[in-house]
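Submitted below is the structure of interest, expressed as structure tokens.
One protein chain omitted, others in place.
Every chain is named by a letter (A, B and C) in the order it is written, and numbering of its residues begins at 1.
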Amino acid sequence: MRKLMLSTILALSFMLSFSLPALAGSPVKTLPGDITLAQAQTILTAALKKAEAIKVPMNIAIVDAGGNLKAFYRQEDAFIGSIDISIKKAVTARYFNMPTRALGAASQVGKSLYGIEVSNDGLILFAGGVPLVDANNVIIGAIGVSGGSVDEDESVAIAGAAVIK
Amino acid sequence: MRKLMLSTILALSFMLSFSLPALAGSPVKTLPGDITLAQAQTILTAALKKAEAIKVPMNIAIVDAGGNLKAFYRQEDAFIGSIDISIKKAVTARYFNMPTRALGAASQVGKSLYGIEVSNDGLILFAGGVPLVDANNVIIGAIGVSGGSVDEDESVAIAGAAVIK
Amino acid sequence: MRKLMLSTILALSFMLSFSLPALAGSPVKTLPGDITLAQAQTILTAALKKAEAIKVPMNIAIVDAGGNLKAFYRQEDAFIGSIDISIKKAVTARYFNMPTRALGAASQVGKSLYGIEVSNDGLILFAGGVPLVDANNVIIGAIGVSGGSVDEDESVAIAGAAVIK
Partner (left out) sequence: MRKLMLSTILALSFMLSFSLPALAGSPVKTLPGDITLAQAQTILTAALKKAEAIKVPMNIAIVDAGGNLKAFYRQEDAFIGSIDISIKKAVTARYFNMPTRALGAASQVGKSLYGIEVSNDGLILFAGGVPLVDANNVIIGAIGVSGGSVDEDESVAIAGAAVIK
């Protein structure tokens, strides 16, 4: 059979390369405590509810603890250009463990981090990205929202982040 | 009030720029018939069900008729590297209105489209991306799946695409 | 004082934005179990020892569980072009939870994953990247090595990976 499942290749390659009894079982692939899809869906649902309440169509992105995309929704009529902004807001919030509003405040003209936005393939410096902190007080990712004013975006992000505390 | 909502700015700018009676109301922002978030969620749910049935953790991406990301899910333990692949599969399937398997067949060494993968910031040439065709026989987007063998990926994509026909 | 420490901004912004008792303490910023710098240094030392034993100057990169760079060494006379290759090998190995040799085998001309290398801003499909699996059988990152033949590179990567099991 030509097309092996990647996970089978993994198991085989580990056995072939290392031949260690300790790897008889498949290794754990995700660090315990990282955000789950179920959590991300709960956050998206709460964020959507807020977006509908304020009647602003939104892009909503969620990244995990490593800053990698976990889930994403775009509502009807939400800006196409906000797909990338919402993802970058989530990435920015996790990469610096703070709301994008806070990073932006330190990066304005004349402030100490002026120009930081050219790093990391583009950071977003305005509000709408916030870290996701779970009930154990661990940062497990971040949410980024884009579609309305930055205050509206942030209100949706906060509504989403609130449900996993 | 300093921070205007972007959609208000949009409405104002349309009025200022065009001053057309036809634009007295806000313009329609999305093509009628384009994929809705509700449809995308239905597709994701069907795709997840299939992924769980075959026990392979997947990345599942959905793009709209313009080839722009509409919704995305990553299951626990699904490859991080498959985030990008699933999105590129969906984009590839919509950009060429065919399953990625078909484009791949035409792009192998010695075939007419050899090398096409370097265009469009990277196309994916193996199975797992399929166009989304609705009940009116209109292509409204595409789904891309990555995480298992290409046959498994495609089976999940087809399961997702089937629910909107 | 104009220049606040970023971590102070973080603490302040959390307090201002959320004002929650649960955030009176600073949140945990790193998922428990992720690779530590001390582990990375131990791995680098073991890898260097192997590189010196086979007399091939190497670039050695280590990424964490999220695929983000944790540590890096370039020996004298190691190829400049291998800086990027070693990092991409580590990223590739973590993104797909398998040695780059295994992914490469599935991506050759005529194989199911042909063309995968254009995804993720460039994957490396030859040997020299291996996942880092700790004593608890958890994948906590990956090591990528580049500088000699792919077999030599992989032997150095395996020597590095072996010390944390």
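As a convention for this text, a residue touches a chain if its C-beta (ideal position, glycine included) is under 8 Å from a C-beta of that chain, and two chains touch if they have at least 3 such contacts.
Bear in mind that the values here come from a model prediction, so they are computed numbers and not experimental data.
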Contact set (omitted chain vs shown chains) is A, C
From the list A:79, A:96 or A:126, which touches the chain that is not on show?
A:96
Which chain A residues touch the hidden chain?
66-67, 92, 94-97, 109-110, 112-116, 118-120, 123
Tell me which stretches of chain C touch the chain missing from the display.
3-7, 29-30, 36-37, 40-41, 56, 66, 68-77, 79-80, 83, 147-152
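The rule we apply is simple: only the chains that are shown with their structure count from here on.
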Intercentroid distance (Cα basis), chain C paired with chain A, Å
20
Quick one: which residues in chain A touch 2 or more of the other chains?
3-4, 6, 29-30, 66, 68
